[in-house]
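What follows is one structure encoded as C-alpha cells, with my remarks underneath.
Here the complex is missing one protein chain, while the rest keep their positions.
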Amino acid sequence: MTTTTPVLAGEATAEQPPRTAAGRVRKRLNSRTATTVSIVIALLWTVPTFGLLLSSFRPEDEIKTTGWWTFFTNPQLTFENYNEVLFGRSSSSGQLAQYFVNSIVITIPSVLFPIALASLAAYALSWIKFRGRDWVYIGIFALQIVPLQMALVPLLSFFSRGVSLGGVTLMPAWDLADEQKFIQVWFAHTCFALPFAIFLLHNFVSQLPNELMEAARVDGAGHSKIFRSIVLPLITPALASLAIFQFLWVWNDLLVALIFAGGTRDTAPLTVRLAELAGTRGSEWQRLTSGAFVSIVVPLIVFLSLQRYFVRGLLTGSVKG
Amino acid sequence: MAVSTRPRQALVLATTLALALSAAACSGDSGDGDSGSTSAECAAFDAYTGNDGTTVSIYSSIRDAEADLLEESWSQFEDCTGITIKYEGSGEFEAQLPVKVDGGNAPDIAFVPQPGLLKRFADAGKLKEASAETKTMAEANYPKEWLDYATVGGKFYGAPFGSNVKSFVWYSPKLFAEKGWKVPTTWDEMMALSDTIAGAGIKPWCAGIESGDATGWPATDWIEDVMLRDAGADVYDQWVEHTIPFNDPKVASAVDRVGKILKDPKYVNGGFGDVKSITSTSFQEAGTPILDNKCAMYRMASFYANQWPEGTKVGEDGDTFAFYLPAVDPAKGKPVLGGGEFTVAFADRPEVQKVQTYLASGEAANTRAKLGNWVSANNKLDIANVENPIDKLAVEILQDKSAVFRFDGSDLMPAAVGAGTFWKGMVDWINGKSTTEVLNQIEGSWPK
Partner (left out) sequence: MEFEDFAPKLSMLLYGVIAFVVIIGGLLLLLDVVPNYFARRREAALVAASVSTTDGPAPPPSRRLRKPGEGLLGLAFLIPALLLLLIGLVVPAIRTIILSLSNGDSTEFVGLRNYGWIFQENDIIRVLTNTLGWVVLVPLLATGVGLLYAVMVDRARFEAVAKSLIFLPMAISFVGAGIIWKFVYAYRGDGDQIGLLNWLWTTLGGEPQQFLNNAPWNTFLLIVVMVWIQAGFAMVILSAAIKAIPSDIVEAARLDGVTPWQMFWRVTLPSIRPSLIVVVVTITIATLKVFDIVRTMTNGNFDTNVVALEMYNQAFRYQENGQGSALAVFLFILVIPIVIFQIRNLRRQREV
C-alpha cells in the first residue's frame, strides 16, 4: 500500500528458488521453524474452541461433571443441545429461524452504510484540501473512546422524542413500530461504527501514491471520479477487512439490538435468543455451547468468502486499470 | 392466516400483520377473540372490558419457559378483553429499564423485583400512581408488609405478583432417614446436627455464590436471613434503611454467625473443596452434591427446585426437599426472608390500569399458579392450585399469619451497595478478609 509500482507476476517470483546453496538451506530451515511456530500458535488458539465444539455434542450432566477431553476415552455423543437450540422449547420466543432472519436484516445495512460513508469521509480527509481537516480527523479518531453505553440514552431519546430546541421542534419523534425499528438499529450501528471505520480507511486511503492522484487530476477527473475509479478499487483489501469486523461486531452485538430493536422475536437478533437459552437463572448454560457454534457459522462463511480479496494479485491488477 | 387453529395465534398474527401494514382498520378485526370465547368463560373479565383493540407492553426479567407460562396465564384475559399484551423478557432487565425510561421509550408495565429501583423511578417522577381500582384490589389480596414496599411518599405504585421464599435449607430426605437425622427446628439443633453430620464423615454444608455478574448474592441472602433471626425484624429494617451503620456490632454478630458455618473448613464445602471454593462454585451447581451424599444441607431459595437435574424427585419422600431455616429464638416469631416482583406502570392509559388491576387479582395468581412452578403472596391463591410440594410449602409460609416477612435486604438498599459492594464484600469475606474489614468497607461505600 505504500508504493506505487505495480507488481509483476507476484506468485512466480515468490516461488523462485534462492540462488545460493546457503540460501536454500536457510530457506528450508526458516520454513521449518515457520511451520512449527505457526502450528503451535494455531494449536493454542484452537484448543479452547475445539473443547467448546466437543462439549456442544456432550450430554448435559457429562459437561457439568467431566472435562471434554474424557470424550476420547469415553465417547458419548448427543445432538440434544443442538436440538434445543435449533428447535427450542419456548413457544413465545419462537424458533431460531426468526432470529436468524432478524440478524441478517440487521447486519447487512449496518455493514453497508458505515463502510460507504466512512470511505467517502476518509477520502475527503486525505485528498481534499480544506482548512481544519486534520483537526476534524483527530476529533473523529478521538471519538472512538466514547463508550457505547453512554451513547444509548441520548440516541434513544433522539428517536423517541425527536429534537427540539427551546420549544421549537426541529425534528419530530420517529414513532417506529415493529419491523420499522430495524431502521433505528441500522442508524445506531452506523453511528457507532464510523470513528473506527474512518480511522482505518483513512490510513489506507492516505497512503495511496500522490502521483496516481495527480495523474488522474491532469486527465481532468473530479474528486467523485477519482474516488470511484481509483480509490475504491485500490482499497479493496481494507474494505474487505473492515466489512468483516463490522459484520462481526453487529452480528455479535446484544446491547444495541436490545435497546433499539427490543427483545421480541419481531426484531431481536440471534444473540438475544442465545442469551435467553441459558435459562432465566443461567442454569442451562450447556446450551450455550451449541448456540455459540450456530452463531459462529455465518461469520466464518463471511470471513472465508471475503478472504480472497486479500490476495496480492487483485491489488496489482487494479493499479494498472 | 384464516386457517390458523387457535384463536390466540390468529390474534397475534392479525395484530402483527396489521401493525406491519399500519392498517388503520386493525382495531375492529384483531379483537375477534371476543366472539370466539363464550360469555361464561369471560364473565370473570367483565370488569376489564371496554378497551378492545388496545395494546399494553410488559417488560420484565422473566424469560424463556417461565415467560411462556406467564403469557399463557393471561391469554384468556387477552381473548376476553381484546387487550393485547406485548410481553418482553430480558436478562439485562435491571440495566436496560433505566436506559429505556430515560430514553423516553419506557414499557407500559414493568415487573420490578427491586423495591430500591422502584423507589428511584418513583422519586424521579417516572412512575404513574396506581389507579384506585388497582389499589383496592391489591389491598384486598396482599399483606400490608408487601404493599409498603411499593409505596413511596404515600403513593402506591403497584401490586406484587410472583414471590419466592428464601429461608429454605435443601437436604436429602433419603440420607436423613437412612442416618436417623431429624430435620432441625431450632438454630442450635441445626448446629448440633452439623456436628453430627461432620462426625459421620460427610461435609454438612454446601455453598456456592458464583453467579456471573451477580456473584456474591447468595451470601448476602445468608447474612440477611441470619440478621433477621439474630437481631430481629426491627433491627433488620434499621439496617436496610441505614439508620444503623453497616458496621454496627449487631450486623457483625450476624455475619460471624454465618461465618461459623460458611468459613469453617469442617463444615464446607462438600463436593467442591475448601472454604474458598465457595466463591468459584455457581449457586446453580452448589446443591447437586446433596444427591451424591457428598454434602447434607444447602441454604437456597424456593426457586432452586428448578435447578435440580432432570429426573430428580422433589418432595418430602423424594430425592431432595427443603426445610425452613430455623429461628435462633423461636419466641420472637417465625422470620421469613423472601423476594418478588412489583407490577408498576409508566403509563396511565385505561387499558394499562386494567391490566395492572388484573395482575393484582386472585384470578391472575390462580391462573398462573395452575400452570406450575410459581408462588405468590396473594392471599386469594388457593393452595390446591399449587402442585409442586416446595411451592406448596412456600405458599403455606407466605400465608402463615405468625410469620414475620421481610423483603430481601439487598434489593432494598441503594443499588451501589445492594447490587455492588455488599455482593463484592461477601466474596472478599469468604476469600479470607475479616468481618470488620469487610463491613467497614461496605459502610464506606454507602451513597451519601
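Each chain carries a letter (A and B) given by its place in the written order, and its residues are counted from 1.
The rule is short, and it goes like this: a contact is a pair of C-beta atoms (placed from the backbone, for glycine too) under 8 Å apart; a residue touches a chain by one contact, two chains touch by 3 or more.
Here the structure is a predicted model, which is why all the values come from computation and not from measurement.
For chain B, the residues touching the chain absent from view are 1, 4, 9, 13, 16-17, 20, 94-95, 98-99, 117, 120, 123-124, 212-216, 269, 271-274, 276-277, 279-280, 294, 414-416, 419-420, 424, 427-428, 431, 441, 444, 447.
Simple rule for what comes next: only the chains that are shown with their structure count from here on.
Those residues of chain A whose C-beta lies close enough to touch chain B in the complex are 60-61, 64, 89-93, 152-157, 159-161, 177-179, 254-255, 258-259, 262-264, 266, 272, 275-283. Those residues of chain B that touch chain A in the shared complex are 16, 19-20, 22, 61-68, 71, 86-92, 96, 99-100, 102-105, 211-212, 282, 284-285, 303, 306-307, 309.
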